[in-house]
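Left out: one protein chain. Kept in place: all the others.
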Amino acid sequence: MSDFVAATQALTIAEDWLTPLRERGRSCWQAWSLPTRKTEAWKYTSLSSVLKPDYRFDVSAPSNDVDAQWKIDDLDANVMVFVDGVFSARLSELDERELSVCRFSEADATQQALIESELNAHIDLEQQGFAALNTQTLGEGVLVHVAAAAQPDKALHIVWVSSSPEQATYCSARVLVVVESGAQAQVIEHYVGSPSAEVLTNSVTELVLRDNARLTYYRLHEEAGAANHIGGVHAVLGRAAHLDSFFLTFGSDLKRLDIVVHHRGEGGESYINGVYLPREKQHIDVHTSIEHAVPHCNSNETFRGIVADSARAVFNGRIHIHRDAQKTEAYLSNKNLLTSNKAEVDTKPELEIYADDVRCAHGATVAQLDKEAVHYLKTRGVSQEEALVMLSFGFINELFTDLSIPAVGNYARPKLAALFARESDLTRHLL
Amino acid sequence: MLTIDSLNAEVEDKAILKGLSLEVKPGEVHAIMGPNGAGKSTLGHVLSGREGYEVTGGRVDFHGKDLLDLETEERAREGLFLAFQYPVEIPGVSNMEFLKAAVDAVREHRGLEALDAVNFMKKAREACKAVNLKQDFLKRGVNEGFSGGEKKRNEIMQMMLLEPSLAILDETDSGLDIDALQVVADGVNALRSPERSFIVVTHYQRLLNYIEPDYVHVLADGRIVKSGDKSLALELEEKGYAWLEDEVNG
Partner (left out) sequence: MSQEQIDRLIKKEYAAGFVSNIESETLPPGLDENVIRFISGKKNEPEWMLEWRLKAYRAWLEMEEPEWAHVAYEKTDYQAVSYYSAPKSMADKPKSLDEVDPELLETYNKLGIPLHEQEMLAGVAVDAVFDSVSVATTFRSKLKEAGVIFCSISEAIQEYPELVKKYLGSVVPQKDNFFAALNSAVFSDGSFVYIPKGVRCPMELSTYFRINESNTGQFERTLIVADEGSHVSYLEGCTAPMRDENQLHAAVVELVALDNANIKYSTVQNWYPGDSEGKGGIYNFVTKRGIAHDHARISWTQVETGSAVTWKYPSCVLKGDHSVGEFYSVALTNNCQQADTGTKMIHLGKNTRSTIISKGISAGRSSNAYRGLVRMNPGAEGARNYTQCDSLLIGDTCAAHTFPYIESKNPSAIIEHEATTSKVSDDQLYLCQQRGIDVEKAVSMIVNGFCKEVFKELPMEFAVEAGKLLEVSLEGSVG
């Protein structure tokens, strides 16, 4: 792992208006010590298999060797596609008149100023080493800036594709969403890759919701094979802001996702839901932290996982109620199914509470499918195999039925059903 | 149709059924009554093949097949239906998906073509209507958030769609008010035919006012201790079960 660090230290810093940011990223990354098994936040996840020195860091031209699908049917959206971190105009479908979106490289003076003031504004780079590294290696990024009271007609679908490069590749992905007062937006961030890709993606997404802003943010991770990922999502909510977020993860050897939601204005409301589905020898680690710094906010978090084969899932859900955050309501539910003798799940729902007049609860379960339910289906003539598929699907489908962008649910459902069924026939009653 | 011959069964190493015998012919309705703990519900679960209900003796013939040799779902496909006393909730799996999977499986087994979506929907809606359930129940998770009465009506609706040759109603009347009881009974009566039989398990005579049995059996301590016609039910209602125990223990 130290060779990886050495390789990053040897990188030259690109020269442009973002250089000071990169420099700061570099110094924080260099000062940071890599996590060990004794580092609480990395207790169950080792990075030794993904922090390798031989990554190619300097991807400049988009690869055309793209073997992945990302189209979401019936989604009315602008689509921006990045291949190995490089923007592909050919693959993107961006309405010229859409003013709320730009790449960092196209930013005008106002947009540059916004990026300079907001980027990393809510991330403790000294503690978040990979966010620091992402900042150091900042290449292309996406700024979504929704003007006050604006309601763009279309959603924004940002796709990060891993191609099948000859050499293992490191890419950084960066998204900054600023939703001004009273505005609304829908952003779908989507990671896909060809099964033969050998990639480490280091992503940072910042969501800034000003007072009364509403943001729907869905994040789909369906990279395959050795397209590994270390990602962070940092949301900040102003007064009466509303965040509806959903995270779907499955598919590649290792994924680590840190989700942090800061309630900084009273009356804010956040939904943080997600599903993780590791199988084979995959490892998915989701860490969430909901920071209630002010009174009168609500957060609701539901994560479910099905862990199959020799896979491992790690979930850590923290609710932190600061001293003055009275009248907070915060709930967390985490349910897990283990479907194999070799699978493992490690979950830790945490409460850290410094205010008394609050309502907080969390629950976590680990089990296998409900035997009663399996039996019930069988008494109705459904085969054991189909019953298992139906119930596995049902277990996570509950979270998909409430999505406010139904097209995303429709897109994901067949993929999920296929994950559970070795024969497609077993999913015929689900779709 | 169904012949149970000295059936013995255990639950958690405890003998519950101790030599139970019963013969059900096509078109007959048999009521099984008895005190709590007599093994009434166990009978239904043993016949449907629930895990944890271990048969330790006896045999069961169903349409000429050894029922106990079949998997739970095979028994269902052969035409055995159990209406549960406590139907389980399955959130996330819609009633519609569930019913279609069941109907397809049963029809396939019977050599019938799968119903297309339109025809299936039509049948499902009719069944819904017959048991007085609103159609949006079809979209909800199986039994999810249903009231006790709604769950029981959902069981009857499934019975209508699956068209079994033998239906076992396990205390379907428990927890139902008069109106719901009437709906359930109407559903059952509508399905009565010369080919279809019923075993109605109940603690109270009340249900038998609505579903008239051909035979009434009293189950006590794991066996049938007395059989008769529907007047036996009235006698039980009047005298309770204690006199029977005295008579049997003599």
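The first chain written gets the first letter, and so on, giving A and B; residue counts start at 1 in each chain.
Following the convention adopted for this analysis, a residue touches a chain if its C-beta (ideal position, glycine included) is under 8 Å from a C-beta of that chain, and two chains touch if they have at least 3 such contacts.
Since we're looking at a predicted model, the values are computed, not measured.
Participant: What shown chains does the left-out chain touch?
Facilitator: A
Participant: Could you tell which one of A:E93, A:D124 or A:E352 touches the chain left off the display?
Facilitator: Reading the full complex, the residue touching the unseen chain is A:E352.
Participant: May I ask which residue of A:L338, A:I405 or A:L419 touches the chain that does not appear here?
Facilitator: Reading the full complex, the residue touching the unseen chain is A:L338.
Participant: Since one chain isn't shown, list which residues of chain A touch it in the complete complex.
Facilitator: On the chain A side, contact with the omitted chain comes from 40, 323, 326, 336, 338-341, 343-368.
The criterion applied here is as follows: only the chains that are shown with their structure count from here on.
Participant: Quick one: report the Å distance separating chain A from chain B, using the average Cα coordinate of each chain.
Facilitator: 48
Participant: Please name which positions on chain B make contact with chain A in the complex.
Facilitator: Touching chain A from chain B are residues 48-51, 71-73, 75-77, 81-82, 84, 87-88, 90-93, 97-98, 100-102, 104-106, 109, 141-142, 158, 162.
Participant: Which part of chain A faces chain B closely enough to touch in the complex?
Facilitator: Residues 370-373, 375-384, 386-387, 390-391, 393-398, 401, 428-430 of chain A touch chain B in their complex.
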